[in-house]
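All protein chains but one are shown in place.
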Amino acid sequence: MNQPTLSHVDDDGRVVMVDVTGKELTHRVAEASCVVVTSHDVASLTANDGGLDPLAGAKLAGIHAAKNTSNLIPLCHPLAVHDVVVEFRHHERGVLVYSRVVSIERTGVEMEALAACSFAALSLVNALLLRDTPASFEDLVVLSKKGGASGEWGRSLTV
Amino acid sequence: MNQPTLSHVDDDGRVVMVDVTGKELTHRVAEASCVVVTSHDVASLTANDGGLDPLAGAKLAGIHAAKNTSNLIPLCHPLAVHDVVVEFRHHERGVLVYSRVVSIERTGVEMEALAACSFAALSLVNALLLRDTPASFEDLVVLSKKGGASGEWGRSLTV
Amino acid sequence: MNQPTLSHVDDDGRVVMVDVTGKELTHRVAEASCVVVTSHDVASLTANDGGLDPLAGAKLAGIHAAKNTSNLIPLCHPLAVHDVVVEFRHHERGVLVYSRVVSIERTGVEMEALAACSFAALSLVNALLLRDTPASFEDLVVLSKKGGASGEWGRSLTV
Amino acid sequence: MNQPTLSHVDDDGRVVMVDVTGKELTHRVAEASCVVVTSHDVASLTANDGGLDPLAGAKLAGIHAAKNTSNLIPLCHPLAVHDVVVEFRHHERGVLVYSRVVSIERTGVEMEALAACSFAALSLVNALLLRDTPASFEDLVVLSKKGGASGEWGRSLTV
Amino acid sequence: MNQPTLSHVDDDGRVVMVDVTGKELTHRVAEASCVVVTSHDVASLTANDGGLDPLAGAKLAGIHAAKNTSNLIPLCHPLAVHDVVVEFRHHERGVLVYSRVVSIERTGVEMEALAACSFAALSLVNALLLRDTPASFEDLVVLSKKGGASGEWGRSLTV
Partner (left out) sequence: MNQPTLSHVDDDGRVVMVDVTGKELTHRVAEASCVVVTSHDVASLTANDGGLDPLAGAKLAGIHAAKNTSNLIPLCHPLAVHDVVVEFRHHERGVLVYSRVVSIERTGVEMEALAACSFAALSLVNALLLRDTPASFEDLVVLSKKGGASGEWGRSLTV
């Protein structure tokens, strides 16, 4: 049976970093996604990626967050991020935000991918904040991870 | 009819900051929430707030994000944050994360409240990341805002 | 006669911050500009501002630098930046970068305007870095300042 | 003929990071310089490097900027900077600022050298800001680069 | 009797920020000091402040830390620091580091003064780190505070 356990916690329930010194440098990839929920009209406006600055801004906010994850999540390690991809796609509930982070490191980059998605989404929400229909974001998940001792894992992205 | 418009964009679709010089300093409050989706067992483990470090860590990650919102969301203004509250409650799908940000400023603190929720949630997700059931977070919304020319706005928190 | 003096230095030549406690909160505006020198073809490519992401990215880099000036210039004060404008114009030597920073503060925002110009320009240079003709930037100046005890000052922008 | 192209842009003109995973770790060196334009008297005051704090401050501002380039230029990678040299020399128009950045990395350190020069120069400008003759800086260029697939490149420093 | 209590903790022992919205903006000053313990020879080398760069560097590290205290101490509020003074004096055990922070704020600047001292001292220690006699620092205390509802408080600096 699946015993629930927490990472980053010792036997007494105290938070601890995980020492990654003994882990191998391997090629790491993680993908994540979330959905910015908004009205159809606004979604079309933003989802075409047709040179609209807010999408460029949201992309850069996501890249910046991925590079700064270890400053934002207390127990994450500083990582040499090699690539961050942030993309936007039309989604029936609004705008799908997709991220992929790549590195050669001793630990996974899932948190970096989640941070990239979150801040790209928050940056879009910032552009969409209207008084009567505040935008929100939903369904932030890790889509896949690759590299490291625990191997590959993935789920499909249902748009 | 509700014409979709974007804030922080000029008539040519270029991103711009909003000059807040002409706005009055008023008492601002914004609340936000999201849900960290996880199995019941893990939720009980974390939701009791009984001295478990990961919750303290997640709370501090949320406070840190609220204080740094202007560095994370490209067009947000640096604000003098006066208070950040982050709380965790049991939720049928896992753990509810609640945030409230308070300031006396020329612009609203909704983005600060959303950033606090997001990073408290991401920090919990980091503690919960298990290979077979990756935690996720959902339903990030602004619950209410108060202060400024546009007045109060709110929706109920359904747990 | 105009005796050259340094600000931020005491009588012994030691660096010091300037205590701004006694200064009044006044409306401050500063403008700056510089020129990214590049070939005509590349300049046309970038200067039309026609939805090209690199310009949005450079604009956001400039805004980010203006908000972070006190972390980058050792003796600058942390300021509540109210607005940062970054614009690009065609220039005979390449691309003119223009910035304007606005605040209500006890000290001027000239350094913030210079930082905004510099990092917007560096971000463009990053997009333009070609092996054979490395882009450069030139003529970074304060164009004007307004507010504070020393009053207004300006020079014309010659494009 | 030299077709102008932009780095960090895909075929649709969208900004993208460059994935450096496939590149080799090589010894990288880049040099840059710029000129802080100021009156002769002030230049003598600062250029002797004789224990005057503002020069130490400007040097440290340059080192700090080089270490933080990936936070300031949106598409730069976080790098393990191994050395940053910042030096000042007398120049006929004022003060010459020289920087050299060294690393063992998968990508070049030109942007780090440019950032070091820019912020050392801005920090000097901050010390020199006089109402009647605002200092400026000019001629920011990459002087040389070494390491990586594209090989060496250089131009002479004309003081 | 003096019941020991903790600030920033609620009745259940959970960390909380203190909401400063209701407090008045008053003129705040705090002083702190500590001693960098080192051999007499090294102390003379550094304590004369005679244009030696390490002292300028340590001073700037202290100013930088004071401006960033809210990012370093989890429950501190972001403050508009108006002045930071860092000075070095000869001390029988080595070098005395003194700091003073000034602001007009709703909360005290004691933590900012302690942070300034700590990082000026750590920066000196970094310059002094010798294998056989590692420098240390001692006796970090708040010397005085002024402003706010709790009034003035002070102790003498015994050198």
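Here the chain labels run A, B, C, D and E in written order, and each chain numbers its own residues starting at 1.
Everything that follows uses one rule, which is that contacts are C-beta pairs under 8 Å (C-beta built on N, C-alpha and C of every residue); 3 or more make two chains touch, one makes a residue touch a chain.
On a predicted model such as this, the values are computed, not experimentally measured, just so you know.
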Interface partners of the hidden chain - shown chains only, full complex considered: A, B, D, E
Residues of subunit E (touch criterion as defined above) contacting the omitted chain: 2, 4-9, 13-15, 39, 41-42, 45-46, 51-54, 56-57, 60-61, 64-65, 68, 72-76, 110-111, 114-115, 118-119, 122-123, 125-134, 136-142, 150, 153
For subunit A, residues in touch with the removed chain: 12-21, 70-71, 74-75, 77-80, 106
Touch list for subunit B against the chain that is not drawn: 50-53, 56-57, 59-60
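One rule holds for everything that comes next: only the chains that are shown with their structure count from here on.
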Type of subunit B:subunit C copy interface by residue overlap (half), same or different: different
Chain pair showing more contacts of the two, C-D and B-E: C-D
Whole-Å gap separating subunit A and subunit C, where each centre is the average of the chain's CA atoms: 33
Sequence positions of subunit A contacting 2 or more other chains: 51-53, 56-57, 59-60, 64, 68
Every chain pair in contact, whichever chains are involved: A-B, A-C, A-D, B-C, B-E, C-D, C-E, D-E
